[in-house]
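A single protein chain has been omitted from the complex, and every remaining protein chain is retained in its original position.
Then we have chain A:
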């Protein structure tokens, strides 16, 4: 029943753009740096569920509390028993709590990037003044900062507690500083790995499972192989203890463990308690930094085209 209106093709040039009086924006333009900072702070807040629904606050906050409670208990014990030393080294803490850290990365990395892919908001970001590098840096920095907060907070609890328990100031400060360097490296590495994996899939669930699989399975595989290499080296008189150190290069947690036991005065969690020597430690540091750089490079490549 539609009435067909013949499309009027006017003769001559009758088309024109009317000026209906919209004003151009002539206020201050905050620019690229501001947009990048906003994206950073939004992503960082989002990693703890701030500015999101109550339901999405539960998990990150819970993990944060789980991370800090053992530190508080240790401090309480140290103060109460007037111990000479903290029951756990600053550098060792993150290694012991690695399951919690892995869960945090697995839950928050997809939260940070997968949803942008799924709801196709990435092109909207890039219609603003920010560029690929800004988006990647903001997201990377935000997740790394969130992880640093997660891993450094218990160390701070330990440090304050150690000072309250009147432990040696210089000794504790040195340990605390070494711990901070190590968790900073760990945060960068985990954030990079998590984001690279999460940025591949728009499905949050798959992202979470993939991140956790990479982090835990690689750790499980490496520590199994190390345990076997250790049993072997006991058998032939410590001959193949070098193998333990080289195997450790293949999972993120043992990588950080190796770096800090070689250079940051940590006692190694490797089987047999033998960390990498200084020469091997250099390789560990290079591999760690290389991995972080590779993650950054991969993310840049991933977001070079945003047509998805």
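Convention: contacts are C-beta pairs under 8 Å (C-beta built on N, C-alpha and C of every residue); 3 or more make two chains touch, one makes a residue touch a chain; residues count from 1.
The working rule: contacts and distances are computed from a predicted model.
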Check your understanding: What does the UniProt entry say the missing chain is called, choosing from "Cytochrome c oxidase subunit 2", "ABC transporter permease", "acetolactate synthase" or "Gluconate 2-dehydrogenase subunit 3"?
Key -> "ABC transporter permease"
**Study point:** Residue of A:133, A:228, A:285 or A:300 touching the missing chain in the full complex
**Key:** A:228
Practice item. Determine which one of A:42, A:145 or A:216 touches the chain that has been left out. Key: A:216
Study note, to complete from the structure: Across A:47, A:107 or A:288, the one contacting the chain not displayed is A:107
Review point. For chain A, which residues touch the unseen chain?
Key: 52-53, 55-56, 59, 99-100, 102-103, 106-107, 119, 203-206, 208-210, 212-213, 216-217, 220-221, 224-225, 227-229, 231-232
